[in-house]
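This view holds just a subset of the chains, kept in their places.
Labels run A, B, C and D following the written order; every chain starts at residue 1.
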Amino acid sequence: MRRGRFTGYWLMLPAGLWLALFFVIPFYSLLATSLFDPKGSVLTGYDVDYRFANFVDALDEFWEPLFRSLWYAAAATAICLVLGYVLAYAIAFKAGRWRNLLLVLVIAPFFTSFLVRTLSWKLILADDGFVVDTLQFLHVLGDDGRLLATPVAVIAGLVYNFLPFMVLPLYASLEKIDGRLIEAASDLYASPTRGFLKVTLPLSKPGVVAGTLLTFIPAAGDYINAALLGSPNQRMVGNVIQNLFTSTGDYATAGALSVILMAIIVAMVMVYIRTAGTEELV
Amino acid sequence: TPDRKQDPASCRTRDLSSSDKRLVVSNWPGYIDEDDGDYTSTLTEFEKKTGIKVSYTADVNDNLEFFAKVVNQLGSCQSSKRDMFVLTDWMAARMIQVGWIQPLDKAKVPNVHANLIDSLQHVGWDPDRTYSAPWQSGLTGIAYNKSKVKEVRSFEELLTRSDLRGRISLLTEMRDTMGLIMLTEGADPANFDQDDWDNAIDRLRKARNDGQVRAFTGNDYIQDLSAGNILACEAWSGDVAAAEDENLVFVSPEEGQMIWSDNMLVPNLASHQGNAEEWINYYYEPEVAAKLAAYVWYICPVKGAQEAMEKVDPSLVDNQLIFPSAESLKTMHSFMALEEFQIRAYEGDFADVIGG
Amino acid sequence: MNGVQRAGRWIGEHLVLAAGLLVLVYMFVPIAVVMLMSFNDNSKSRNVYAFRDFTWSNWANPCRPDGMCSAVVRSIEIGLLATLVATLLGTLAAFALVRHDFVGRSVANTVIFLPMASPEIVMGSSLLALFVAGGFGGRLGFWTIFIAHVMFCLSFVIVTVKARLSGLDENLEQAAMDLYASEWTTFWRVTFPLVFPGIAAAALLSFSLSFDDFIITNLNAGQTVTFPMFVWGVAQRGIPMQVNVVGTVMFLISLFLVLTNMLLTRRRAAAS
Amino acid sequence: MSLAADNGRSLRLTALTKEFATFTAVRSLDLEVPAGSFFALLGPSGCGKTTTLRMVAGLEVPTSGTIHLGDDEITYEKPYRRPVNTVFQNYALFPHLDIHENVAFGLRRRKVKDVDQQVKEMLALVELESQASKKPPQMSGGQQQRVALARALINRPEVLLLDEPLGALDLKLRRSMQIELKRIQTEVGLTFVHVTHDQEEAMTMADTIAVMNGGVIEQMGSPAELYENPRTTFVANFLGQSNLVAGTVASADGDVVRVDMHGIQVSIPAERAHTRAGDGWVGIRPEKVLIAPAGEPIDAPGNHMTGGIITDVSFVGVSTQYLVMMPWGQELMSFEQNTGRRAVLEKGTKVDVSWRPEFAFLLPASQDVNAGVIEEA
């Protein structure tokens, strides 16, 4: 900690101002939007009407995609956790001098646009594509079975797209674990499995918490995967909000739905962090 | 939020056409011919003839989506960065009504008034074609992939056949989709009441919930159809032919089909209105119109084009998709004109089904 | 130890690594497809979901699709500018948070975490709501995208630089002061070079996030088209294969930059 | 409280070898550690101590050779199946578990009953009953060290391995922990194998010391044996300090080897003469080298030498260390207790030097006179 009583404020000021102006205030703006009179339209304009019923209406009408978003996101997060853990663990403990290279490979896909990659999944999972044919041949899928336009494809897309956000924090916390602790566990009669469960896993908890949050939250708000890989029956809340804002122009409901989504997520995150017992995030 | 109505008389800019030979056009995909080997497109010929450099983008996929793209600009008298876009009747009507569209200079588009087919000359929302000129008309029906599925004859089949389950798509254009469903349900899209509507929307919801519908699309259905992800779908008449895939077939459903026109519009603050008018006038020359129609396979709104087609491609002179006969016109339905409040209610119902 | 035991041990030791690599392979399948499709000749068909014929022409004429290259350029411009600003502001803030104790520090820490904890659709739409309410609805475009990108990159920059900075031994700065370096010189000669890898990582992350963003951008872009928006647009009318060329090139460039950097540092370390 | 298994078994390493990719860390090592002994493994950094311990613990697989506990071979046994526990150099306490759970860890893994009671008793042994619910990072170095010990001891291993458990402590604390450790070993009666590179620590604590160098054992024996009769220059220099003076064997009969050392005849008892012909190093420990101002009598009848000059004086309270330049140009170290009988001598004083021949030892000249003297490169 330094002397210079005001330096801290000066340094914080530009970023703080930026976030206040373009993150905090917009959020208020959104709150206001969510209380618009829904009788307005994009053409005629909207009035702030403090219409709290918007929330009820939005929930009533869109509880299904909302719920679906949460469950897809949860499923995707769980799968990401398993896959991400394996990868992060392998990089942290087994990759030796290839560690840095593998880490680079984890973020490299970011540079091939998110959309391009998701479209490429559409090609891979196509009804007449190789993957579906193989699965049909193996009788994992029925003869008219398919992957696209099913929850499987949407969740797979979410898993794929948010995996790096799981791997990186997991890696960061695994890498900090002192290898001798694991040896100490095996010295104290813990089989590799027990050692993992009793030492490695608990010690990587900060990474698990940060990773699950960084995966779950964006996944719950995503709509690209549902739009490209799903069908109308897999619509997520993001699709609804996006549609309401753009096509339908129903700002009031869109705002209300956004606020609801945000509230649910904040609540879940708080409960989660409390139970996971990690205060210091990321 | 502010009111989005504008006055086209005040919300306009100086026309740069004479000094700045450029033109920015937004249109639907697959709606124009393209250079290919020896073939020179109408657009290239236009450029050659006039010296105007056309920047043509096929970024209209869906009327509402396009509306959303420009609402913030046009609604606050800002430039949409385009000199012309092509929208379907009802959307054109709406934009003209809120004052976002510039009137065309009659003197500069003589061909429109001379050659526009009679049936389109006096539409309710633009009685004198002051603001708009049809680009093409078209039909909404069914397309299917004949190599993968047996013939689909009716919309009913599309909505119910189990071998099509999860392999069909419908259009996000409310008037097309709801129109065809109403026909299936025995209602008249040109004149329906709330019950008819409710019936139809239930029908749609059911199809969706049953998993019959794989997607609601704009013009993008054609890729999925070609790729085999979709076996049959609601489709616009010209697209199938333009796709150049012999397995794809367009059918007029037994219940009837929807007819519509897409209209060229010059938005407020367009800086090349003169060039846009030159473009409109050019495409109303029968030879040009015939050449275009031969390529896109949509209904040609230009008188004399049928005759001109003799020279372009004689086999198409009697093509019902391009030059429908009087009796086939009778099987075609258009969608009732809606008041703004109806639009919002119906679009809202429809959006809830397709988007939620 | 006999052969079987040896083999068993070997497999046991490499099983996790193999599984990890498999996950990595999963991450690269779509990229392989992108690369493959960049050589696809689909001029004969509307089907953009199948490999037809091999061609170099997509690579020979990468800018053929109207507006694609200008969208790529736009994305790079926004990416660079947003990265520059976000990295600058974020680094300052990270210094404030690690090195200075001030009232409101914990509030600041929370506010910084929030953008990472907000769904993009919410951030994008609230920003749009603000712009529209503020009368900027008609002026959406380059600058509104830039503002949004700086906003969501900031948090990631701050977190990344903070991590590096808190690992920095404060003794080093004191040593520099002890050796006649003023505060300013200390910063430029000692603190900055040592924190630089963190700043570089943050900048790289910023750029990738900005370049890749669609949801927030799409809502706030007005008539400006970035590369992801271009892709979204063309996805609806048949993707031109050149999009895959861009995807491949961006991927290879990033890989090349990072790898050469890695090799250089390794070689430099080995040389001395 | 005696934890020793009744059937205390000795630990036996036979031809144990560990080769890493580019480096042989342990080279055909043979070692027998008797049950119940406090055994110290002493050697410079990098000599292979940790590697040896890790092989015994099962954390490293030997390249060849065997490890036996009594009659059972455990060479390839999994670490978690060996009755062997380790106290790691930096303790390796589990930071997420409190002290109680750290100590209970091994018992819980083996599904032992009555864990809590045993943990309490063990914490009492290391005098940490009151700290049971603290987390390791909240404890001082010395406390952590005791937790690590308790965590290993509670499993009643047949062999307890300690890898420089005191290395990280400061000097004073280190001495007090040495006493503690010795007390506990005496109390529980287990076999301790204790790795250190602090020779004083090894000497005060161990029953047996093995001095290791470059992957092999140089010499093994009781502390006094090793100190008084080192067999190699390395041991002579590494375990304490030695004056090594060049000489030539003049004659060797049954009991005594006579050496000519710069013109002076010195006689070395046969059991301390590790060469019997040719050149050699005459070794003598600094505390055996007595000095007095020239001409004054010295209470060490034997090899009396004149002509020394004090070149360095270093006062450390209990004692003073002198360097004396001998006529043949070599500096000898002399250690002198500050009994106060005589004032500390000053630099430049002319002195006579003497030592009793029975304390000298003789090493072959072929050995490096500087082996085991630590110098930084």
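Convention: a contact is a pair of C-beta atoms (placed from the backbone, for glycine too) under 8 Å apart; a residue touches a chain by one contact, two chains touch by 3 or more.
Since the structure is predicted, the reported quantities are computational estimates derived from the model, not experimental observations.
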item: Formula for the entire assembly, written in the chain labels shown; value: A x1, B x1, C x1, D x2
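Operating definition for what follows: only the chains that are shown with their structure count from here on.
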item: Mutual neighbours - chains that touch subunit B and subunit C alike; value: A
item: Most heavily contacting chain pair (counted by C-beta pairs in contact); value: A-C
item: Whole-Å gap separating subunit C and subunit D, where each centre is the average of the chain's CA atoms; value: 56
item: Whole-Å gap separating subunit A and subunit B, where each centre is the average of the chain's CA atoms; value: 38
item: Inter-chain centre distance, subunit A versus subunit C - centres from mean C-alpha coordinates, in Å; value: 16
item: Numbers and ranges of subunit A residues touching at least 2 other chains; value: 126, 128, 245-246, 251
item: Sequence positions of subunit B contacting 2 or more other chains; value: 1-2, 75, 227-229
item: Of subunit D, residues touching subunit A in the complex; value: 57-59, 78-81, 84-86, 88, 90, 92-96, 105-106, 109-110, 151-152, 155
item: List of subunit C residues in touch with subunit B within their complex; value: 44-50, 66-67, 132-133, 135, 137-140, 222-223, 233, 235-239
item: Residues of subunit B that touch subunit C when the two form their complex; value: 1-2, 29-30, 55-59, 61, 69-70, 72-73, 75-78, 80-81, 217-220, 222-223, 226-229, 243-245
